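Coming up: chain A.
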Amino acid sequence: MEQLINWLANILENTSWWGLPADVSAAVIVWSVYGFILALVVAPMAMIVLTWLERKIIARIQDRIGPNRAGPFGLLQAVADAIKMLTKEDTTPAGADRVPFNIGPGLAAVAAILIYAVIPVAPGIVGTDLNIGIFYIVAVGSFGVLGILMAGWSSNNKYALLGAFRAVSQLVSYEIPMVLSLITIAVVAGSMSTVTIVDKQSWVNGGWYLIAMPVTFLLFFLSSVAEVGRSPFDLLEADSEIVAGFHVEYSGLKFGLFMIAEYVHALAVAALTATLFLGGWHGPFVTQLTASSPVAGAILGHIYFLLKVGVIVFILMWFRGTLPRFRIDQLLDFGWKFMTPVALLNLLVTAFVVKLFQPGVSTGMGYAISAGPLASFGGVGQTIALLIANLLVAFLVSLAVRAFARRSKAQALRAVAAVEN
Partner candidate 1 sequence: MAEQIVFFIFTILVLGGGIGIISTKNLYYSALFLSMTLSGMAGYFVLLNAGFLAAVQVVVYVGAIAILILFAIMLSRRMMTSSEPQTNRQTWLAAIVSPLLFIAILVLVLQVNWPVSSAAPTGDALILLGMSFLGSYVIPFEVISVLLLVALVGAIILARDTHTDTGREQ
Partner candidate 2 sequence: MEQLFSLTPLIPVFPLLAFAIIVLWANKSNKLSAGLAIAGIATSAVISWLVIFATLAGGHHVQVEGWSLPVPWLPTGTTVFNLGFAVDGFTAAMLFMVPIVSSLIFIYASEYMEGDPRYARFFAYVSLFVFGMLTLVVADNLLLLFISWEIMGLCSYLLIGFWFEKDSAKKAGLKAFLTTRIGDVLLFAGMLFLYSKTGTLTFRQIFEPEVLHELANATIWGMPASVLISLLIFGGAVGKSAQFPLHVWLPDAMEGPTPVSAMIHAATMVSAGVYLVARMLPLFAVVPVGALQWVAIIGAITAFFGATIGIAQNDIKRVLAYSTISQLGYMMIGLGLGGFLAGIFHLLTHSFFKALLFLGSGSVIHAMEHGAHHVGDHHTDPQDMMNMGGLAKRMQKTYIAYMAGTLALVGIVPFAGFFSKDEILADAWHKAGGFNFGSVAFWAWLAGTLGAFVTALYMGRQIGLVFLGKPRTGLSEHAVEPGKRMTYPLLVLGFFALILGFANVPENVPLIGNGWLHHFAGMIHESAGVLDLEALPLNWGLAAVATLIGLTGFLGGIALYRGQQAGQEDPMVKLLGRPLFTLLKNKYYVDEFYFAVIINPVIKLADLAAKFDYDWVINPIVNFVGNTGRWLADVSAEFDRVVVDGLGVLGTARFFKWMGKELRYTQTGQAQNYLLVIALVSLSLVGVYLFGVGF
């Protein structure tokens, strides 16, 4: 036991592997442990709240009341569902491949939870500040794909297999625009660390990236919604086509794990969007408060962060309540033929603007970057320039889409005319 504690302490002391500074003070460790626990425990718990919230909101959108029996406002409905899920019989189909069948849901859930490790919740509170933070997010996403593939295959059910195929092709396709928009962010922030990215979004440094880069935001948000597999990209579990997709054979706790994975992932995407584009925990007075009292600053940071996450979550649910589902070919076309080229163009334009505003850097590590021609305008100037550039990209894209739509419409009309003649 003592050895185990020693080992843990050792890990914490040597967390410099993970990119933390080597001179970790006790406070930092405490904060980190707090962030760690927050990621590990609170995020899954939030799933219960989210299901309730979702059902309520969608009910309102659809002009219904929603759950209202268990507890006040049906608040306990989610708890009741959870209890039901836990107590149901956990069946495994006879033809199923047992081991992967059981590993799959766990892997999917773990992959979603791992994302929280790098999300800064409040000043100084983060699971771990990796210097490759957003790259890490992309990486752990792979495990989720693996879990889905395992589940779909081992169920020995053709709907499950089809669902898995769809899921994987969708996830792989939308990973590309997502990564490209993440790279755009990294280019602007000059770092892949989420903490640095949040720091760069203070008003002094130019403000939220949502303002600077609305196109990037849209690209990222849409592709991460597709990554989560939520409406309108919820083809992997399209009930009307393939019953329920890869988890058709699952029941009980393992089904619950998939549900957890979905909601946790959705929340993670919301948190990530808030972190990358809405300035994370930034808000009025946080910085000043942190300077005098770290705890108070942290609490304020939490509040701002949760507010922003809440807004995004609401948008996600709004999507689900209002938008119809894509067809699979439309989905892939949209991903490859629209999102990816736009993301590439956007990356190019952004990189160009950033180069113009690049402040001169010289580190002690044997390299130096010379300042860009417009460096004197600072972060705010860069924000304005980026905004203009993004609007330009949006305008160009809309022109291209319009031209394309006209052409295809003319083609369709010709085809109709040919048929009529």
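Inclusion criterion for the candidates: all candidates are chains of the complex that A comes from, given by their letters.
Here is the rule we go by: contacts are C-beta pairs under 8 Å (C-beta built on N, C-alpha and C of every residue); 3 or more make two chains touch, one makes a residue touch a chain; residues count from 1.
Note that this is a predicted model, so its numbers are computed, not measured.
One chain among 1 or 2 touches chain A in this complex, and its number is 1. The touching residues of chain A, counted against candidate 1 in their complex, run 6-7, 10-11, 14, 17-19, 97, 99-100, 130-132, 135-136, 138-143, 145-146, 149-150, 153, 161, 164-165, 168, 172, 175, 192, 363, 365-367.
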